[in-house]
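Here the complex is missing a single protein chain, while all its other protein chains stay put.
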Amino acid sequence: MDTGSLTRLVDHLIQGGVDGLFVLGSTSEVAYLRDADRGIVLDTVLGHVAGQVPVLAGAIDMTTPRVLDHARAAVEAGAYGLVVTAPFYTRTHPAEIVLHFRTVADRTGVPVYAYDLPVSVHRKLGADLLLELAAEGTLAGVKDSSGDDGGLRDVILRRRDQDLTAFAVFTGSELTVDSALWMGADGVVPGLGNVDPHGYVRLYQAAARGDWATARTEQERLFRLFRLVNVGGPRMGQNSSAIGAFKAALHLRGIIAHPATALPQLPLDTTEIARVGRHLTDAALR
Amino acid sequence: MDTGSLTRLVDHLIQGGVDGLFVLGSTSEVAYLRDADRGIVLDTVLGHVAGQVPVLAGAIDMTTPRVLDHARAAVEAGAYGLVVTAPFYTRTHPAEIVLHFRTVADRTGVPVYAYDLPVSVHRKLGADLLLELAAEGTLAGVKDSSGDDGGLRDVILRRRDQDLTAFAVFTGSELTVDSALWMGADGVVPGLGNVDPHGYVRLYQAAARGDWATARTEQERLFRLFRLVNVGGPRMGQNSSAIGAFKAALHLRGIIAHPATALPQLPLDTTEIARVGRHLTDAALR
Amino acid sequence: MDTGSLTRLVDHLIQGGVDGLFVLGSTSEVAYLRDADRGIVLDTVLGHVAGQVPVLAGAIDMTTPRVLDHARAAVEAGAYGLVVTAPFYTRTHPAEIVLHFRTVADRTGVPVYAYDLPVSVHRKLGADLLLELAAEGTLAGVKDSSGDDGGLRDVILRRRDQDLTAFAVFTGSELTVDSALWMGADGVVPGLGNVDPHGYVRLYQAAARGDWATARTEQERLFRLFRLVNVGGPRMGQNSSAIGAFKAALHLRGIIAHPATALPQLPLDTTEIARVGRHLTDAALR
Partner (left out) sequence: MDTGSLTRLVDHLIQGGVDGLFVLGSTSEVAYLRDADRGIVLDTVLGHVAGQVPVLAGAIDMTTPRVLDHARAAVEAGAYGLVVTAPFYTRTHPAEIVLHFRTVADRTGVPVYAYDLPVSVHRKLGADLLLELAAEGTLAGVKDSSGDDGGLRDVILRRRDQDLTAFAVFTGSELTVDSALWMGADGVVPGLGNVDPHGYVRLYQAAARGDWATARTEQERLFRLFRLVNVGGPRMGQNSSAIGAFKAALHLRGIIAHPATALPQLPLDTTEIARVGRHLTDAALR
């Protein structure tokens, strides 16, 4: 594993001004990383960050026992908290999803954030479930990557109405960050933030000081930049195209040494990579 | 792990007359087993079987690199072949699914069987893809648990028309085994076969000697028995109910010592277990 | 409307030996027919059949009040019974689907057959619901076009176990008719039967006299013929390709004068129509 590129990426993000890191999320290719490689990622990042910002680690696997193994590795490596989806591959009842999060929280003793990612997990975490787990102290927050901003707002309003202010609500939707913050979300955890952390930090800071027009302009620039995820087109999976484009962009920006993606993802060809470059130019990133 | 129960289950199946074993499939709770536990299962079963019948091992994980780790462990433990799904959790193109199976076959050197399980993987393996991989020698066969018997027949007929006789077609649908064999399938890999291997063996043998009426009568008895998977009802996930019922039945039949299921599955209660018992009685299994 | 072609099609089917007709089903392009055209179809077919065989009529629309309008028109035209789906477009509870079928049966006074077509209606009619409605006399039968032969068998076995012999079970799956009859289905209502009614009648009659090998051979020929539904490929919808191919085949066989399909379906081009012709030749239909 090219840990030099990984630490350069971490530096790029911290210099970009991020308030924290989320390692082993979708954009990390967590689904493609062998357990040994996940361990190297954890050790490399946590060693390099050395407490400058809190680091949350994804513990992504099918069910509770397997998630617990990843969770323990992350906690041992020094992660501040864990990001956990509902079980997938199996057919699971909401009462069992509740039990899943409770077990992970109980047995690890660190903050646990629910990861709502229906495109991968094939189910939505509803506001009832999230807020029940928030109220009892099981969940420290949620990363909502569902794209359902009505549902996101439901969580935000009920959090306020029930005085669950300790429960953090992050959006994972790169395209509606200004409006998510406007509704009351606490922050954003964007895959595209790897390519342009400065942009998302400017967006966030503008919103934080109430300069919504600047936040929107920044969001619109990032929205257009985000279209680079489509460079692979219909000849490959959406994962390959998006992750391939993020890596190509980081390579073109000089952050990482190799834009290779894991099997079985198809690689971008030179035409597609050139298109990524034009997106960077249009977004004033090179 | 209660390896004594596991070897008793293996004996139960072999004494039942099965022609082979599939370990680390859905009914094994593979999705819930930690890697260390998967290793114990492989070592226990392969050591105990000691070559009496061929053993196929599931290598079930999200993507190629992770599947390869499981595959290597299974091959080292002595598995005859591997059973592999398409990638899940990620969004994958058919060309990438092809690359996935090719990579696993190339790097392991043992027979690879595709596992078509849309209820878990959220996509169907089509006949075009399967037969392309059969023709080039990548796939040794398929376990079709899709419940789409029209699609199963498409594979069977095209196998015949293209003279791909080495490609094995197994159904994983417990409820239509007589008709799958009638269409030309080579066999069945039934979860319910853990509970009543003798029944499925009788069904298969009746079909093999052309006594279809006996095969149908046996299938109908097994169809009614299969309803035990619903004892948990809507209060739990379908996995918990089915796996819980299979284990309760094996416990009631004296094969396994404990009917416990893995987290986050809810356990069956005593009323539900009593209903499993009545299903066994109705099926003349105790 | 070209009623001459329609009556020739009816003659073709009756001379083919069918036991009944289903008008205004999916293959009739019912979803594309204006109400006035549906009326012409009903009048033309029922006038021409003149009692030679019973005629069931589809009453296909979104909800109960709209279905009732179609149902009344069909009954007035002389249909023997009605074929009705669950509501679609709306989000409907199973208790409301029950109310839907009860209302249609109560207000029309003719036999009502449930049409289980998840590919269009986006839900499955389960065995519990069907048999509840069978037991109380609301439903006279079901046309199961779900492709779920395990579910079909559940209905068939529970019909037998509950002595609901008056409840008719038809499969709508063209590809597994021999096995559906083997399981105990009463018959088949195949779209492809428009192209080759003689073949499906031979299949049915072979099964009825217990000559299952002949039934299977006939089914396998029809299975291969059915592949004509794919001639349009990915450039058009599956409806356009299938209905276009059925019509092209009927045109090539000299039954109908024009193979035109309704808007917004794309028409087959000459290459695609030639492919339909080759399918007919391979199936010995010209």
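Letters A, B and C name the chains as they come in the text, with residue numbers starting at 1 for each one.
Note that a residue touches a chain if its C-beta (ideal position, glycine included) is under 8 Å from a C-beta of that chain, and two chains touch if they have at least 3 such contacts.
Just so you know, these numbers come straight off a predicted model, no measurement behind them.
Using the contact definition given at the top, list the shown chains touched by the missing chain.
Every shown chain touched by the left-out chain: A, C.
In the full complex, which of C:Asp35, C:Asp128 or C:Asp211 touches the chain missing from this view?
Result: among the candidates, C:Asp35 touches the missing chain.
Just one of C:Asp2, C:Asp19 or C:Asp69 touches the chain that is missing; which is it?
Selected residue, touching the omitted chain: C:Asp69.
Tell me which stretches of subunit C touch the chain missing from the display.
31-35, 37, 60, 62-66, 68-69, 87-93, 95-97, 99-100, 103, 119-122, 235-240, 262-266
By the contact definition given up top, give the residues of subunit A that touch the hidden chain.
Interface residues of subunit A facing the absent chain: 147-150, 153-154, 157, 173, 175-176, 178-179, 182-183, 212, 216, 220, 223-224.
Heads up, the rule we're going with is that only the chains that are shown with their structure count from here on.
Measuring centre to centre with CA averages, how many angstrom lie between subunit A and subunit C?
Their C-alpha centroids are separated by 48 Å.
Which parts of subunit C, given as residue numbers and ranges, touch two or more other chains?
Not one residue of subunit C touches more than one other chain, so the list is empty.
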